[in-house]
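Excluded from the complex is one protein chain; the other protein chains are retained at their positions.
Showing subunit A:
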Amino acid sequence: MGKENHINTKKINTPLDLDVLYKVLDASVTGIVITDNLLPDNPIIYCNPAFEEISGYTRSEIIGHNCRFLQGKDRNQPERKAISTALASGESCRVEIRNYTKKGKLFYNELYISPVKGENGQITHFIGIQNDVSSRRRTQQELELVQEETERKVEERTRMYKESQEYLSSIVETIRESLVVMDKDYKVLSANNHFLNTFKVSINETKGKLLYDLGNGQWNIPELKKMMEEILPTNNPVLDYEVEHDFPHIGKKLMLLNAHRIELEGRYKDWILLAIEDITDQRALQQRKDDFLSIASHELKTPLTTIVGYMQLMNRMMPENASDKFKGVVEKTGKYIQRLNQLLSELLDVSRIQTGNITLHREEFDFDKMVAETIESIRAATPSRKISLTGKIGRNFNGDESHLIQVVSNLLSNAIKYSADNTKIEVRVSSISDFIKVSVEDKGMGISEDELNKVFDRFYRVGEVQKHYPGMGIGLYLCQQIITNHGGTIWAESQKNTGSTFSFTLPMY
């Protein structure tokens, strides 16, 4: 646009035919208007086709109007004031003002206005030169937008980074576990407050010091040292390593240690994170609970022994002429005493297993006979149920017979409990490779998929059954403990309303 303008101003000084001049203006691609300042409200007296093009108005709609019509209703623009100030003082000006085409479409008008002075210095005309800079402006705005967006993103990232830093450090500081980060030479880079509070040390006593020098060398434990030294070269973490130690300031404590090589953004750093958990109280509590269980069940067994004894004496001393009704009462009493005894034994066993005390008394015994006899005793107790036995091992097994009897009878009594009276129970014994396999199948209510993997949990009982059959539900947990202690596995398969099969395998050698 500047080009035409240039030509114009230059040519204006040389005497030239006005017609030629208008032709030049008409040919310009820049909008040009001339207003007559001597007429009221400074009307347009000339516009070139480019102006018509830009504004969308025809010449007839333009001539005679003040140029402000281009502003439409958008009159609150500071540029308007700038123009009138310039016009009033007879100066030229340059603004970028929002204008609207005839169709109401917004465009940014880059507007130059220059006064034309008459011979006596009076301003007779103004020349306005217009350029639609919308697209330029749009690009610029877009650019600004991109810039803003980028800035915003950078800010956001920084904020997120700061936040995640804060987030992390708040976790690190809130966690009730002592955390220490070390470099490859086991020099402490940082330690959280919990560490400092637990071991009653200051950060100055800790940071920059070697782990093994901390607190009178309390961590200088050869076994731990060996494991720690393998972390970086092998990537093998230290997992749940228990340290019992008489620590300065805090006394004898049981600590659980976990140490890992630090991984940042998928890359291993030569840093080690050591997490230390004080499990002294936890362990003591567990011990107390186990002691309680074991003492309670043991103490309960003594009066129970007396009751069982009297029960049996009652049977022995039963008068010949006792009524069937009375005999029935005695029998029922005996049955429930037996049940109570069973529960107590389980409780005692659980407390023992809890402490890892289950001791197997392995001896050679006739496995087939054991299964057959266990089934026989269950049959005797529930003569109404049909229990079939197929298959045999045909050789002795070295294991804890009384515990395995417990497993088989537990699986059988579950099968009886959880299936209808008229349905069959099948026990299958087989030897597979060097394993014994025993399965107990019932045609009962079955167990749903999500309950299936919980049945071996301690104190878990299959949902609906819970209501109908009170008890502790530790039987299957015990079975699992017994079987795994023999090096075997136990599992359950089931379909709702079709039945369940509980199986276990035992390695024969």
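By definition in this document, a contact is a pair of C-beta atoms (placed from the backbone, for glycine too) under 8 Å apart; a residue touches a chain by one contact, two chains touch by 3 or more; residues count from 1.
Rule of thumb we're sticking to: contacts and distances are computed from a predicted model.
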Q) The hidden chain: which UniProt name fits, "Carbon-monoxide dehydrogenase large subunit", "Probable septum site-determining protein MinC", "Response regulator" or "Cell wall polymerase"? A) "Response regulator"
Q) Per the definition of touch given earlier, which of A:Gly309, A:Gly328, A:Gly394 or A:Gly487 contacts the omitted chain? A) A:Gly309
Q) Which of these touches the unseen chain: A:Ala259, A:Leu348 or A:Ile375? A) A:Leu348
Q. In the full complex, which residues of subunit A touch the absent chain?
A. 298, 301-310, 312-313, 316-317, 341, 348-349, 352, 359, 361
